[in-house]
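In this view, the complex is presented without one of its protein chains, the others remaining in place.
Labels for the chains are A and B, by order of writing; each one numbers its residues from 1.
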Amino acid sequence: MAGIQFQSIRKIFGKTIAANDVSLEIKNGEFMVLLGPSGCGKTTLLRCLAGLERVDGGRVFIGDRDVTDLAPRDRKIAMVFQSYAVFPHLTVFDNIAFGLQMQNRPRDEIKRRVEESARMLELSDYLKRYPAQLSGGQRQRVAVARAIVMQAAVLLMDEPLSNLDALLRLQMRAELKRLHSDIKATTIYVTHDQVEALSLGDRIAVMQNGRIVQCDAPMNIYDYPANKFVGGFIGTPPMNFLPGVVRVNDGKPVAVVGESQIAPSAALASALSAKNGQPILLGIRPENLALAPSQQANTIRARVRVVEPLGSHKLLTMQVGSEISKVSVAPDQRVAPDEDVWLHFDPEKIRWMDAASGEAISSIV
Amino acid sequence: MRVRSESILPYGLLAPTLIFIVLLIVVPIFQAFLLAFQTAEGEFTLIQFQKMLADTSFADAMKFTFLLLMFIVPAQVVLALIMALLIHTRFKGHTLFLYIYALPLAISDLASGIVWLSIFTERGFLNSILFQLGFLERPFLFLSYQNLPAMFGTIVVAESWRATAIVMVILLAGLQVIPRDYFEAADVFGANTLKRTLFVVLPLLRPSLQNALIIRTIFAFQTFAVVLALAGRVIPVLAGESYNWYALNRNANIAAAYATLVLIFTVIATVIYFRLLRTTAAEAGFD
Partner (left out) sequence: MNKRIFIVASLAMLLVIIAACAPAPTPAPTAAPPTIAPKVEPTKAPVVEPTKAPAPTPAPTTAPTAVPPTAAPQALLFSSTQFSPVEEQEKMRSVILKDFKAAKVDFVVDPSEAPFMDRIIAEQKTGKITVGVIGALHGTFPNLIQANALEDLTALAAKLKDRAIVKEFMTLGKMGTDKQYYIPWMQATYIMVYNKKAVQYLPAGANVDALTYAQLAEWGKNITAATKEKKIGMPAGPTGLMHRLTQGYLYPSYTGGLVTTYKSDDAVKMWTDFKAIWEYTNPQSTTYNSMQDPLLSEEVWVAIDHTARVVNAFKNKPNDFLAAPAPAGPKGRYYMSVLAGLGIMKGTPNKAGAEALIDYLTQPAQQAATTREVNFYPVLETGLPTDVPAHVKLELDGVVKQSKAADAKVALLPIGLGGKAGDFNKIQQDTLTRIVLKGEDIKKVLDEEGAKLNALMTELKAPCWSPDPDSAGKPCQVK
């Protein structure tokens, strides 16, 4: 078992900087998710760790070994590929056994370990089949089995669920989580699906344009996005951002949004006081907005545009001034389209952001 | 109606090729068949084959055609595989190598025969270089009928140079079709270059290898211009005898008999390759 360290990893493809001095430390046994939109550099970072790409700068450590210049086969890693890369000319057994055979392990050990992995992934009945005779989900399991059978210190997964249909994906997600809790290998998991990231990761590193913009536990990332990008990328529907202007009245800052005023939490008051007159963004998740019967503190006038009953909740599309906001309310909330309502902001849940940079304003200046 | 037009479409798309093949290939093959079984007066006969069998060069032509096959085909496939794998690593300047490797494709076989003749002949480039470097006291006769192995060797070298490129192109195309993930998976799971080649690349390359072997074997059966240039009548081959009978002796019937024989051998070889390298449905194809 081993931790992983990326030190200032730089990787350039032509004019594109895929990894721009990325540093990241992953603890032994941790499940780290690299999350970001396509082209953000998350897969590149993973491939640099696997040795499938040579870095243009920086060092990669697995445990205390500097593996930067090692071939993939010498890095003691296992990997699940997005396309699975299950060898079509080998049976399921031989596919799972491939890595062990390359290590020239004794035959009975190979057999024992392959069967064990196959059992873990419910493949025992398919060992003699060829991949073409399996379903997509089964092939994906073979790819996972082939990786975990190695009992490698580091397990890499490159969007392993992206080729599965929604239901299978849900199922495999839970299985992967269970597997990780069983084998406890340090795992790096690349995905663009924020739900997978939230559900699987011990921590999530959100990437954008070759940089890690935030790396934290899933709920911290959800509740306290570091900037507008993270807030917008994570959560369905994403965080709402309402523009306003800071005004300090008698030393107390408020955000003026339209005709209303929203007050910050006490912790932020001093940081915002310095921004008198500056534009600001109020980031707030749909579930942290509520309908108020009348105008009160921290409410804004809004008009209901669309009502979508989604079973567990109702999703409302509201017009606030010229902005559109999503609001999640209880399923029994009585509300109709074109109704004018008051929206209440929970001050503790507002993420205040600088309108120009999109960066969150923290309580520590 | 809609279903009908859809089912006609693929045939419509194939039609130009089929018409081309029928007019320019099937019909001439049929005519060549006819020629082989006809007397000069157009009556059915087996006399052309009897004459072919009685031909002084026939036994030698058979012997040398198959000897050539046995040397050239394996040598070329191995060479081409190495070249294709090298190019496939995409090392710096690999496109330059690709062009150099593929260059012989652009040269007609007769021209390459003449080029190699000027290399191997007594006062040719090779002897001149060896002489200048002091390896030889006097020119070595590569092309002496008294030294058949040397003469045969020059043919193998010249033919390998000429036709390895086409095998390489086929194999390289095959390699490029294989998703890189397979190679990367092999790397990650601990295969070194040799093991990766043996256990992953070659099995996945099997369809291309099959094509390459078939095409190369057909070419080997057809080889004659290079042989003619380097060995004259001393090393006869079946295709060369067909050419000689047609072009020099002006006997199209015996030429056609030889051609028919070459055709039969080619078909047999193709069937054997299909059998030997057959991929089962389960193994076939990538995702």
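We take it that a residue touches a chain if its C-beta (ideal position, glycine included) is under 8 Å from a C-beta of that chain, and two chains touch if they have at least 3 such contacts.
It should be emphasised that the depicted structure is a prediction, and the values quoted were computed from it without experimental measurement.
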Which displayed chains the hidden chain touches across the whole complex: B
Out of B:106, B:248 or B:276, only one touches the absent chain, namely B:248
Which listed residue (B:117, B:163, B:188 or B:205) would be found touching the missing chain in the intact complex? B:117
Using the document's contact rule, name the residues of subunit B that touch the chain not shown here. 6-7, 10-11, 14, 17-18, 21, 25-26, 28-29, 31-32, 34-35, 38, 40-42, 56-57, 117, 121-123, 138-139, 141, 143-147, 214-215, 218-219, 221-222, 224, 228-234, 239, 242-253, 255-256, 258-259, 262-263, 266-267, 270
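Following the convention adopted for this analysis, only the chains that are shown with their structure count from here on.
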Note: subunit B sits from subunit A at a C-alpha centroid distance in Å of 55
Subunit B-touching residues of subunit A, taken from the complex the two chains share: 50-52, 71-73, 77-79, 81-90, 98-99, 102-103, 129-133, 139, 146, 150, 156
Please give the residue numbers of subunit B that touch subunit A in the complex, ascending. 179, 181-182, 184-192, 195, 199-200, 203-204, 206, 279-287
